[in-house]
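Got a structure for you, written out below as structure tokens; questions coming shortly.
Apart from one protein chain that is not included, each protein chain of the complex appears where it belongs.
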Amino acid sequence: MNKTVAFIGLGNMGGGMAANLVKAGFKVNAFDLMETNLKAAADAGCTPVDCAKTAVQGVDFVVSMLPNGAIVESVYIDGDALLDVIPKAALILDCSTVAPANSRRVGAEAEKRGLSFVDAPVSGGVAAAAAGTLAFMVGGTEANFERAKPVLDAMGANVFRAGDVGAGQVAKICNNMLLAIHMTGTAEALQLGMDNGLDPKVLSDIMLKSSGCNWSLEKYNPVPGVMDGVPASNDYQPGFMVDLMLKDLSLAMEASVGSKSSIPMGTAARNLFNLHKNSGGEDKGLKDFSSIQQLYSKP
Amino acid sequence: MNKTVAFIGLGNMGGGMAANLVKAGFKVNAFDLMETNLKAAADAGCTPVDCAKTAVQGVDFVVSMLPNGAIVESVYIDGDALLDVIPKAALILDCSTVAPANSRRVGAEAEKRGLSFVDAPVSGGVAAAAAGTLAFMVGGTEANFERAKPVLDAMGANVFRAGDVGAGQVAKICNNMLLAIHMTGTAEALQLGMDNGLDPKVLSDIMLKSSGCNWSLEKYNPVPGVMDGVPASNDYQPGFMVDLMLKDLSLAMEASVGSKSSIPMGTAARNLFNLHKNSGGEDKGLKDFSSIQQLYSKP
Amino acid sequence: MNKTVAFIGLGNMGGGMAANLVKAGFKVNAFDLMETNLKAAADAGCTPVDCAKTAVQGVDFVVSMLPNGAIVESVYIDGDALLDVIPKAALILDCSTVAPANSRRVGAEAEKRGLSFVDAPVSGGVAAAAAGTLAFMVGGTEANFERAKPVLDAMGANVFRAGDVGAGQVAKICNNMLLAIHMTGTAEALQLGMDNGLDPKVLSDIMLKSSGCNWSLEKYNPVPGVMDGVPASNDYQPGFMVDLMLKDLSLAMEASVGSKSSIPMGTAARNLFNLHKNSGGEDKGLKDFSSIQQLYSKP
Partner (left out) sequence: MNKTVAFIGLGNMGGGMAANLVKAGFKVNAFDLMETNLKAAADAGCTPVDCAKTAVQGVDFVVSMLPNGAIVESVYIDGDALLDVIPKAALILDCSTVAPANSRRVGAEAEKRGLSFVDAPVSGGVAAAAAGTLAFMVGGTEANFERAKPVLDAMGANVFRAGDVGAGQVAKICNNMLLAIHMTGTAEALQLGMDNGLDPKVLSDIMLKSSGCNWSLEKYNPVPGVMDGVPASNDYQPGFMVDLMLKDLSLAMEASVGSKSSIPMGTAARNLFNLHKNSGGEDKGLKDFSSIQQLYSKP
């Protein structure tokens, strides 16, 4: 018999993810505050439900995809208080990107009530959510990770266990901070080369085969025209928005405060993205994050 | 008939490179100021010569591997003035890592005398020099690049043309600055993860398959014990010394001054390596550059 | 008739502040969780009270000096809930250094209950608290600022109104971030001078009369032996500890996240202090913050 999933949060990301659960054979109760999102979910084969508490009744899994930690805590604990109504046998998977402390609080409150919880933030954007090729970084017990895997496999291409509850968030924060650092560094190195007479395509080809190689250079070259099919060659249409990278770098800053860790490169990158966001008279926060190249270029 | 090469500068790198030219069938006149280096070159099949001007007589190629730009300019122009005695038909390949301005001056002076010149700095350390697996980033005309290729192929595994004279240096500077940035960023991300409870091996495995992936993480993990056969797992024995990375980052700073380029990430990395070099009571400059991990770790 | 103050939090700072209120003629009900602090307050002329709720009964003012925002919120709202028992006519002055958001929450909850609140974080350390020479940066209405002034004047030499509730915290965060930046910059400039052959005393004298002049150079030279009576000339005994500066810089980072402000210099300074704290085998966090000079010095 088909398993049932309650899906909470049907935005750009969540909508695609819920649709992929349907395709994989899950029965999906879909909840969102916006009517249009509910309608789209219904079109994708979900059962639209206009109340979160109703949506979770009798389900095997609860999957949530929400904008920030305050909302996650509200939905599960302080507001809707879903933890009080979710069936004890269900597994909760929060796919939102939030602070590890948010995940740990929800996890601890779930445990108090005899519920099982994993945090499972995603890597990959709207296109990957639609295509079912997201990566999930999971925090939770080995046993809960195994239970979560079939659900996550239906929505993604790579599923990793990072450690116990909260570890998924930490892994995502670390990964995306490192991404911000090498994207910024790649833009900087390419600009230094161009300013000294090099062709960015030639320099990119050389560095791809040398020790400068990194994901930004390989999959996502930030200089317009060097690589086809990337945001840089499409007026920096996202892709992964500057504002979302700033959100992840803010989480990195907060994590570093908590653990008293030094993150000079991460904060340098965060401030460059923030300067970029505020530059040039329009909100660059809505552009793809590889548009950081524009901060480096000359008039 | 075998081609003849004059090889100037038989240090840790140059010695291995000259030996590989012999293995490839070149006749090599070897010159160095140190007797022991000349002796080692003779053992490797070179013809030791105790005078640079004598070494270049009648050769087809001149290859130089020298410590810095001042010495390169002295050998070719201001001191030994080899440009005045090198045969007009010969091609000069300077493999030293120097400022683009140094290469351009030697190139221009060579051209005045009807000589052909390329800069061809290397990527890869002493082991790659011995094994003949260096990468060369070449600046020079297309024609000179084609002439240089057989010589460079005898010493390396990858040979790239970056552009005209000086462009080889620019490409190396950009590549190594980017390497410094993602090595530092990788150490920082791994430490942030460890400080928040993650296993560095698990976090590395996740980031290797995610958008944080980069050469430092893939080939050269800076946390002891995560990867076999890298400096981090051998007390940070080099490998590529902090002092050499600092030399390359100094060249990047000087290049950025000349081209009025912004390099906030590159200078942040330079200063972290410099703080690391001066920390902890011994000269960390002699350790492998992945030892930057130690700057981040807690007592 | 003498006014009555309830003083909550009699630590290194609070103890001295409460004693100065007594000297100025206030009747002080003193509360702290630690017996020794209560005893010291009694010796200074305060009335020790072993319950916070009892301490605030019938008072004209409540002054609190607590370690962080979570404790402040707990004391006033979520735990002891003093807001529910403080007399409506009293004015509350929270002198703790916390996030503006903490102050604003307490201020809003106070207002709901018809109570008056100002945040009034201090600048100056334990010695200034004892001497009554603290500076206060106050957030609150004009009227409440005027009511607070006599109390603050009894404990400090300078009292500023920064704006409405929370503004005192913002002003302190900005001031201390700027202090961190010019202290770090002063250490860096002096080291660069010394590394290039200058006497730090001579260089300091020149910069004091030039455009490099700043409070760190004028009152608090970080190089040992340049200035008498400062921590640098006393093995960096605090003074103002690295750990406290890190606390303030963490608040600056959090504020910048909230307001989406760029603080590249502030985060660079924060990470240098954090690297310094973790360097060299002992906890440098307990040293005076001018010991950042040691991070720059060579072995």
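Note that the chains take the letters A, B and C in the order they are written out, and that residue 1 is the start of every chain.
In the analysis below, a residue touches a chain if its C-beta (ideal position, glycine included) is under 8 Å from a C-beta of that chain, and two chains touch if they have at least 3 such contacts.
The structure presented is a predicted model; accordingly, all values stated were derived computationally and were not measured.
Between the chain not shown and the residues C:87, C:212 or C:280, the one that touches is C:212. Among C:179, C:223 or C:241, only C:179 touches the chain that is left out of the view. Touch with the chain omitted from the figure is made, among C:8, C:83, C:171 or C:241, by C:171. Touching residues on subunit C toward the chain that is not drawn are 100, 123, 135, 137, 158, 160-164, 166-167, 170-171, 173-179, 181-182, 184-186, 188-193, 195-199, 202-203, 205-207, 209-215, 217, 219, 252, 255-256, 258-266, 268-269, 272, 295-296, 298. In the full complex, subunit B contacts the hidden chain through residues 246, 250, 253-254, 257, 260-264, 267-268, 270-272, 274-275, 277-278. Across the interface with the omitted chain, subunit A contributes residues 264, 268, 275, 278-283, 295-299.
The rule we apply is simple: only the chains that are shown with their structure count from here on.
Taking shared numbers over all numbers used, the subunit B to subunit C interface scores over half, which places it in the same class. Across every pairing of chains, the maximum count of C-beta contacts belongs to A-B.
If you average the Cα atoms of subunit B and of subunit C, the two centres end up 51 Å apart. The set of subunit A residues that touch two or more partner chains comprises 260-264, 268, 272.
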